[in-house]
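Partial complex: the chains shown occupy the same locations as in the complete assembly.
So that you can tell them apart, the chains are marked A and B in the order they are listed, and the count of residues begins at 1 in each.
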Amino acid sequence: MKGKIALEECWTIPETFQSFNPSQFAGKGVIGDDLNANLLDVHGKRLQEMDENDVEFMVLSLNAPGVQNVTDPAAAEKLAEIANDKIEAEVLRDPKRFAAFAALSMHDPAQAGRELRRCMSEKKGFVGAMLNDFQSSGPDGNTMLFYDDPKYDEFWKAAHELKAPVYLHPRTSSPLIKEMMWKGRPWLDFSALGYANRLNMHTLGIITGGVLDRFPDLKIIIGHMGEHIPYDLYRIDHKLDRSRFPNMPMRKDRLVRDYFGTQVFITTSGHFSTPALICAMTEIGARSICFSIDYPFESIPNGCCWWDEHVSSVINERDYVDMGRNNALQIFPRLTEGLHGLKEMGPAECGVGGLRAKDGEVTFGMYNKDFNKRGKKIY
Amino acid sequence: MKGKIALEECWTIPETFQSFNPSQFAGKGVIGDDLNANLLDVHGKRLQEMDENDVEFMVLSLNAPGVQNVTDPAAAEKLAEIANDKIEAEVLRDPKRFAAFAALSMHDPAQAGRELRRCMSEKKGFVGAMLNDFQSSGPDGNTMLFYDDPKYDEFWKAAHELKAPVYLHPRTSSPLIKEMMWKGRPWLDFSALGYANRLNMHTLGIITGGVLDRFPDLKIIIGHMGEHIPYDLYRIDHKLDRSRFPNMPMRKDRLVRDYFGTQVFITTSGHFSTPALICAMTEIGARSICFSIDYPFESIPNGCCWWDEHVSSVINERDYVDMGRNNALQIFPRLTEGLHGLKEMGPAECGVGGLRAKDGEVTFGMYNKDFNKRGKKIY
């Protein structure tokens, strides 16, 4: 599909390697050739692979856990500022292909709001913010700051006023939790399941904490096909029993389900499952879903093969191009303005649908173009 | 769901009983109390059941086969005219609740266009037209006129210019086909399967005949969850082999699939199947689908129970209210204008989503409101 927009795509600056070296996740050769190099790169291999796979646009964000892992408030604020200035420069080199999410220190809600305002008002490349789950805090890094605490209303108010959607991204455990829970079985801490399990709790905390009610122009986005929430919506709404939890701040006349499509959205990043996509479309609707990859933790060709060759033969054309592109323009109106100037595209413009055979050419089926010989993939 | 709009809802005038008596389908007591009385009624029991089942609005159409069964052109044109004048009067008695599809004789395409123009321009209650499959013609009624014949372009041009969507409705076989095919097994001729099988061919004939290409503002609607077409779209597009059928007039760069959501739409009339609905949503998208009942051949309470109590627990809120109401306003803009003045409604306005428990009230689940006692239905 031509014109794809991807929203959860990581990038980093060397400064972050001090507090967190992603190569601990994957040394050279394990995820592509060099994870750290892929993270640092914008206009090189990344852009080339975008071209090769019809990804028109990426919104870049500082690699997780990023600023959320810096326990010293001043250092965290400084890191965010540096990262935001650098990514602005990168975006301005090619604003038709890139935008950015602001990185924010979440130690001080007021300061987070100010930095978000600086990015959204004084700079040209930002379309929202990305927060990597809880903010690590305290001398040993074991204090976890969650943004459903009422003191964060000051931050959410800024996001609401700036119409800056906030993408919530998972991160690794705090040291104490790691020690208590994942010692000897680290694979459980990370992206296989632990990431989603922690972030869906934080997300549900924000929703049930009434943040979206108090700030009705606020939008939040979560990746990985919704961090399990779409599959569990019946149980979530059923078990948030108001007579049992009378102090839960969320509007008494609302279900969690009600926020999808207006204030809560999901992306497909790193979860390229067609049945999960169909389930999510049924439970929260195509308009709540955006394509994303999760580069460089996921392969651009792999995510795009799924979308271009597998999903395209299962999902109707209009929902397909909306999820692949147009929904992002609804959620992030900044993408349609200023330097980016992205426009809605229909199926035909995206190369979707239509008979691809040239006149006189014969069509044998959509899965293998030769009638007699099985196509093999070359790499 | 409050605010439902239903599009395939039959009504008739006594004049039609001469050529076709619906009670042959179902005598007293078989479908409700009296099929013919239900057909003749607008403001009585029909409206009462609409109120009891949250159907805000019905678009009424002359009972099939109606004018399409009248082989004499002059008689057919006269019947259409009478029916249109009468239904206009009925609609004007309560335009907040009713609109109409024009009935048309299809013997003469030019005359059909003129009568459609009369209804859409000189009258206030019409939002489009309904055609009941082929027009019976010839002395023995065995000639079937299909509207993909190029001579009907004159009619389609009028519909396109008037922006009058055309609903295609099934009908019974011609006498000769009935004799050849269904003798001794009449149940195969009708709504169980035969209706859909014939109408999907006619519909595909119109699409592959290039009518929608030549008249890009034309919209067609089919009922019964798409008369099987959504389920079969892969095979339809795959087998309309252009090298085998080089003279097929449809645009060479198009698939049948491409027309859904812009020029082709379906309704749920008479096919209250949730898996079929999910399949259709996947294949053609929620925006191509509208709720409908098929009264009085279907029970209003039965169709609305399905939609209100069964579909509502399966489909996300926004697609649900769009299919139940808003899509109809997109397809038939006349509904938003003039005397009707219908408006888009969100889930909360439609009573969808939200916690229905009052403050302090306990919720035990969405399927049975009492914790300990199984609810029984009373009738």
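One rule holds for everything that comes next: a contact is a pair of C-beta atoms (placed from the backbone, for glycine too) under 8 Å apart; a residue touches a chain by one contact, two chains touch by 3 or more.
Please read all numbers here as calculations on a predicted model, not as lab measurements.
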Homomeric assembly size (copies in this file), of which only 2 appear in place: 4
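Everything that follows uses one rule, which is that only the chains that are shown with their structure count from here on.
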Whole-Å separation of chain centres (CA-atom averages), chain A against chain B: 41
Touching residues (chain side chain A, partner chain B) in the complex: 234, 237-238, 241-243, 252-255, 257-258, 260-261, 278, 281-288, 314-319, 347-348, 353-355, 357, 359-363, 365-366
